[in-house]
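Encoded as structure tokens, here's the structure I'll be asking about.
One protein chain omitted, others in place.
Think of it as A, B and C in the order they're written, each chain with its own count starting at 1.
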Amino acid sequence: MTAQSVDERRLREVALTPGEYRAIVEELKRAPNEVELGMLGVLWSEHCSYKSSKALLRRLPSAGAAVIQGPGENAGAVNIGEGWAAVFKIESHNHPSAIEPYQGAATGVGGIIRDVIAMGARPIALLDSLRFGPQPASSHHVEGVVAGIGGYGNCIGIPTVGGEVYFEDCYANNPLVNAMCVGLVRVERLMRARAEGTGNSLMLVGADTGRDGIHGASFASLELDETSSERRPAVQVGNPFLEKCLLEACMDLAHTDAVVAIQDLGAAGLTSSVAECAGRVDGAGAHIDVARVPRRERGMTPYHVMLSESQERMLVVVERGREAEVEAIFQAWDLTSAVIGHVTDDGHLTVVDGAEKVARLPISLLTDGAPPRRLVGVAAEQPPGLDMNALPPLVDAGAALLRLLASPNLSSRRGIFRRYDHMVGDATVIPPGGDAAMLRVKGTRLGLAVTTDCNSRYCHLDPHLGAQLAVAEAARNIIATGAHPLAVTDCLNFANPDRPEVYWEMEETIAGLAHACRAFELPIVSGNVSLYNDSSGESAIYPTPVVGMVGLIDDYGKRLSAGLRGEGDFVLLIGSSQNDLGGSEYLKVEHGLVAGRPPALDLARERAVDRLVLAAAENGLLQSAHDCAEGGMLVALAECCLLGGIGVRCPAIRPEVPLRMDAAFFGESPSRFIVSLSSRAMPELQSLARRHHVEISLLGLAGGDSIQFEGQFRLPLAEIRQAWEGALT
Amino acid sequence: MIARVIVTPKPVVNDPQGITVKQGLATLGFREVSDVRVGKYIEVNLEAETEHEARSRVEAMCKQLLANHVIEDYRFEIDMDGHKRR
Amino acid sequence: MIARVIVTPKPVVNDPQGITVKQGLATLGFREVSDVRVGKYIEVNLEAETEHEARSRVEAMCKQLLANHVIEDYRFEIDMDGHKRR
Partner (left out) sequence: MRSIWTVTSADEWPDPGGPCIFAAWAAGPLVKFGVVVFPGTWSDRDCGWVIDQVLGAELQYLWHKDADLKGCDCVILPGGFAYGDYLRTGAIARFAPVMEKIADFADRGGLVWGICNGFQVLCEAGLLPGALIRNSSLEFRCQWTNLVVERTDLPYTSQCGEREVIRVPISHGEGNYFADPATLSRLEQRGQVVFRYCDAGGRVTNSANPNGSMHNIAGIVNARGNVLGMMPHPERCAEVELGGTDGLKLFRSVAESAMKVLVS
């Protein structure tokens, strides 16, 4: 077979271009056989090779004092003190979820959990960042995805403590499902998936291998079109029960020092897990006998076995001669384990089927060989501008508030998160519903705050700024609990990067992320890229860089939540407000507009505000704190009241020119919080604010069972709650 | 009349439930069991003029709601004299 | 051989799933549906010398594991020639 003679159709099937094929032949100095072609196809897919995004991702900062493990392993890890490391990562499962929402989302959760387990960590929390088309047309997606996430997380017994849900037209055919998992491990027990030690055994543990998901990784690297449903056998069915047993068995491995490394099997199955594991060690290779792989079905070929994406499997590198110890641990959990090969020092992945040779490829060709794709970015058309003078003035702030709270992007998420077990583990000290959730580290006073954030409408209107705003919002969500932001994981969801305007969005987004993370001194320790989120090239998604963030508080007894606490407390707005209506929910809900520029972000001011709130929290001045985000000041204030079950009495708002009334109530200026405190704490807060050069303004006094702005409106809390909770149930 | 619909996981699709039930049966001593698949049974009471009509309506129900054709197969029978067993 | 077991909720047990499916069908325009019950279908591949033996073994499986007599009824058929459809 020569480069010319290979069937074009076959190349498409394995998602390789003729150019890539030529590169393979050149490197091997021969044509690859069928199995080799399949193996290279999956590993060179965008999903595994990052060939379109690698160059850009290098710009993201990943170093920091607390970082123990940056990108490159199954998950990132940061030191949180007292001997503990927090391990976390976010990952997309968009394409499978578009085809089969329940199983797609469920197996997405299963996959990200295995990444954390592979680091030797016990998973302690899950988050899910979701994007759907408008309701009710998207309800099939919403129902399936939410049920799938709950189905997996609830069964395996890891609390799902946070996430986000947004509805926009652009996600109608391309729903996004990004799942994040956070785990804990003693620093000295942190594992790395490196196939060290020639002669050590490779054991495959967990589920038997079936024919599921062959070419799943390539599938995730294509646009969805009419034929997608024919590729549906790529959809896999998760088994959370089996993964629970796998999790416990892997935790039990800590009792033996016979284990050198653990690597999960994800996209591209055995091929990628073995290649990646060997690829992390200079000169290492692996020898695999597919005949030894336990199978679920009869009639599977070596091709199937090497490419299967059967879920709930792990590769364990075991010191030679100690396989029985490891087998016993898995056996105790009724799990199959099989020695399927060993580590070599020839830098090649050799696959045999009993006595028969099946494939032999250089590890470096598999993991690093894909020629980077050089794409060009061209700035997208400027989105429609916003003529503020043409906007009709705000007539009835109260009525607008009710409409905003009842809109799908702002309404209560309780209808969703009550379907997730968010309490198992006895560690959730801040449950979902406010800003970040918080988990205590048992046996210490440490609290880990976790959140995911991204306003993709901002990113659509200005990707560079939008990405920065996502980082800033995530940080504010962490800070609103009293915790310090520590590190970031990111899931970059884009449309087809072959389109210059999409590639430009990628460039801008990544530049914006990098810029903001540098300003916040936040390392990005793990992440994931999902491309081709456009169905048949028509409906491209907004650039959606989901920021997952972890923060730390040294004593969770000092944590803050969003709800007002006591009658008579002062309710303050920290930070200042501009005419920031561009890209706002107010514009969309009240005026049907997606227009303008997102709010400007002054990173220095943002940091000053953050420092003030953290200092105030540290000194015990605050009763509550809440981030002011979508929907602006009034929506945030209403949330503080609803979450605390206490109303608020405020004097009329009379914004000073040039601030408009609508922007004062509903503008989305960043760098703002709503806090409450007792009157006694006021002087100290005022002096802190002066010291940090941050503007603070008194909004009103907590109390009563309504929200009122003297002479402007008064709404009973019960009515507000009905609007807020009625929308998403 | 009654339509009796059986929905089963497609043969290539993983069936964790079936696998686990098989293991459960083995523990109970039913070692002669080599494979178990678990699906759904749906009994639909409906009105229709003819069996032909019933057939085409139930076919449509299966396609649209009762089975998830990504991972499941279905089959059904129509019982013209069937009535609710209550 | 294959045993095809059907497990249904007892008539006295309310079947929220059935009710929801019925509503779902109605929303899709299948208004001719008066009642839906959702149960389980379990396909068991097993070895047995005789149909009689198979029958008594499957009966035992149903009693012990496959159905819960507080809330469910079961019935089954044995297909002597049946084999795994894989």
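Methods note: a contact is a pair of C-beta atoms (placed from the backbone, for glycine too) under 8 Å apart; a residue touches a chain by one contact, two chains touch by 3 or more.
Remember, predicted model here, so these are calculated numbers, not experimental data.
Displayed chains that the missing chain touches over the full complex: A, B, C (touch as defined at the top).
Only one residue from A:Gly41, A:Pro96, A:Gly150 or A:Pro463 touches the chain missing from this view: A:Gly150. Against the chain not displayed here, chain B makes contact via residues 16-17, 20-21, 23-24, 27-28, 38. Touch with the hidden chain on the side of chain C covers residues 9, 12-14, 16-17, 20, 40, 64-66, 68, 70-71. In the full complex, chain A touches the hidden chain at residues 150-151, 154-157, 239-242, 244-245, 333-334, 417-426, 428-429, 431, 440, 442, 556-557.
Just so it is clear, only the chains that are shown with their structure count from here on.
If you average the CA atoms of chain A and of chain B, the two centres end up 37 Å from each other. In terms of their C-alpha centroids, the spacing between chain B and chain C amounts to 8 Å. Note: centroid distance chain A to chain C, computed from Cα atoms, is 41 Å. Multi-chain contact residues of chain A (touching two or more other chains) are listed as 297.
Within chain B, contacts with two or more other chains are made by no residue at all.
The touching residues of chain B, when paired with chain A in their complex, are 9-10, 12-16, 19-20, 23, 68, 70-71.
Touching chain C in their complex are the following residues of chain B: 6-8, 11, 21, 24-25, 28, 30, 32-48, 57, 60-61, 64-66, 84-86.
Interface of chain A with chain B (complex): residues 99-100, 103, 207, 210-212, 229, 232-233, 235-239, 241-242, 296-297, 310-311, 334.
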